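Removed: one protein chain of the complex. Kept in place: all other protein chains.
Presenting chain A:
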Amino acid sequence: MTIRISRRGILAGSATLLAAPAVWGQSINRDRIILAMTQEPVQFNPLLYVNAGTENVPEACIFDALWDVNDKGEFFPNLAVQVPSRQNGGISADGLTWTVNLKRDVKWSDGQPFSAKDVEFTYQTIMNPNVAVRSRAGFDLIKTFRVKDDHTVEMELSRPFVPFLWAWQNMHIVPQHILGREQNIQTAAFNSQPIGTGPYLLRSRTAGSHMVYERNPNYHRGPAKVRQFIHKFVPDQMAAYGQARTGEVDYYALSGVPPDRWTEARAFPDRDFLRYPSPNVQFIYYNCGKPQFADPRVRRALTMATQMQKSIDDIYFGTWPRTLSYLQPTHWAYNSDLRDYTNDAAGAERLLDEAGWRKGPDGIRAKDGVQLKFTMSTTAGNTARQGCQALFQQNWKAIGVEMEIRNMPASVVWGEYTTQSRFDTLLVAWDPTVGLDPDYTARCHSKMIPVKHRQGSNYVQYENAEVDRLLELGVTQTEQADRIATYRQIQAILHDEVPFAAQGGSVQGHLKRKQLQGPTPNQYVTDITWNVYDWAWA
């Protein structure tokens, strides 16, 4: 038999192939939800993940924590029967003993029962020196861990630590009956084929493309409302935005819609645009260990000279809220009495003159042979931050200060250059340090300077005895009103002495189909799927 292929035939075939999906995307498949992100998770063990955001998705789908936090910043129980408090007897009067009662009807997705042994094993794994758990913050205060019965654990702390609730909210529980048998948890098959107690089960993974989850029929809160959940990876931000427009994905989150497209995205009639605040705040970090920045008046003057609001309006299209502290302005502990003193070049000049930094013949200010010249670094290629740097450079040039932009790849700038405090200034965005608790000990307690004490993340080398005292007090106060008062004082001192100058709170623009219900902005978590169990089609 001879097959004859004519040119006309080839053309007709190609046209049919191309025209087959006359309109691509659009229709809703109510049996599943497709969530797109630009990054792909590589680690599905909730204790080992590195990339908050994308790796929170498998964590939230497959695993459960003892308790979670809602969009109002309130804890609600998950694997625990109730969130421990002094009122319900879960926390002893001295704040040292924590008792957690666990739910009895919970099963791992392989059918094995969940018990107190799993919680104990999770704690032991966090403290295991051979496992690269990202942080032990809070857990290192546990003096003794006791399994009282199959559904009760008791932990005794070495000192009262109120943010302990956040520590457990951030760490999901892993199965002792599987990981307990592993010689090396780092390379366990479990890390890519996880078994959890969560609302969804990992059904398949296509590397570099997507992960498919099926709802867990035996979930202890009842089966999720949608049968299938797909986490899709579209590495290019514009391409991902395009897929959200065409309907190839139902919800595009995380890096989200580029700020210059927000107006356009808000106008789509069949899409909801979500303004999604993240816990992230962007700062100028001044290295107080460098001679230029040792005097708080210099740091304050430099901050006064910056046009912070203009940087937000011009570069982030006004999408970010201006914040004057390390917390988002909507955080319950935010000090709203702080006043913005930026955009005051004349005041900055007066303060520098008063501090003894006089302009030299070259127009650059100097004192005791040290010129007010420094570098500013951030991740190379981050065009928005580069725009901010250029603006600040101009602001400082106008008052006789020279700043050189020296950006580097992420793997360089956030390595020892930051952790060993080798920088002059940084432009960096960070969340609070223990969940979304206002405790900021790791970032500004004088005993937390890594180059001096080999612990903490006080990379700016800030030292203030009063701030130390308040930080130590804040983590012991159980009443929220007391804590608010303490953290307002801390923020006021930091606002005055400026080891880091807050620019704005990061906000993302998410795009979803109107009919998709559930996704709710929650500034208290890094996980946009924090309530994935409740997501459903209208």
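A few points about this structure:
Please note the rule applied: contacts are C-beta pairs under 8 Å (C-beta built on N, C-alpha and C of every residue); 3 or more make two chains touch, one makes a residue touch a chain; residues count from 1.
Just so we're on the same page, contacts and distances are computed from a predicted model.
Missing chain, UniProt protein name, picked from "Response regulator", "Sarcosine oxidase subunit delta", "NADH-quinone oxidoreductase subunit D" or "ABC transporter permease": "ABC transporter permease". Considering the whole complex, the residue from A:G89, A:P291, A:G356 or A:P409 that touches the absent chain is A:P409.
Which of A:I28, A:A132 or A:A346 touches the hidden chain is settled by the complete complex: it is A:A132.
Here the missing chain is touched by one residue of A:G208, A:P269 or A:P361, and it is A:G208.
In the complete assembly, the contact with the undisplayed chain comes from A:T419, out of A:Q124, A:S158, A:T330 or A:T419. Looking at A:T433, A:T486 or A:N531, the residue that reaches the missing chain in the full complex is A:T433.
Residue-wise, the contact with the chain that is not shown comes from A:Q186, picked out of A:S158, A:Q186 or A:Q480.
Across the interface with the omitted chain, chain A contributes residues 17-26, 29, 32, 34, 40, 42-43, 48, 50-52, 129-137, 170, 184, 186-188, 191-192, 206-210, 212, 228, 230, 232-236, 238-240, 242-243, 245-246, 248, 279, 408-415, 417-419, 430-434, 442, 448, 450, 453-457.
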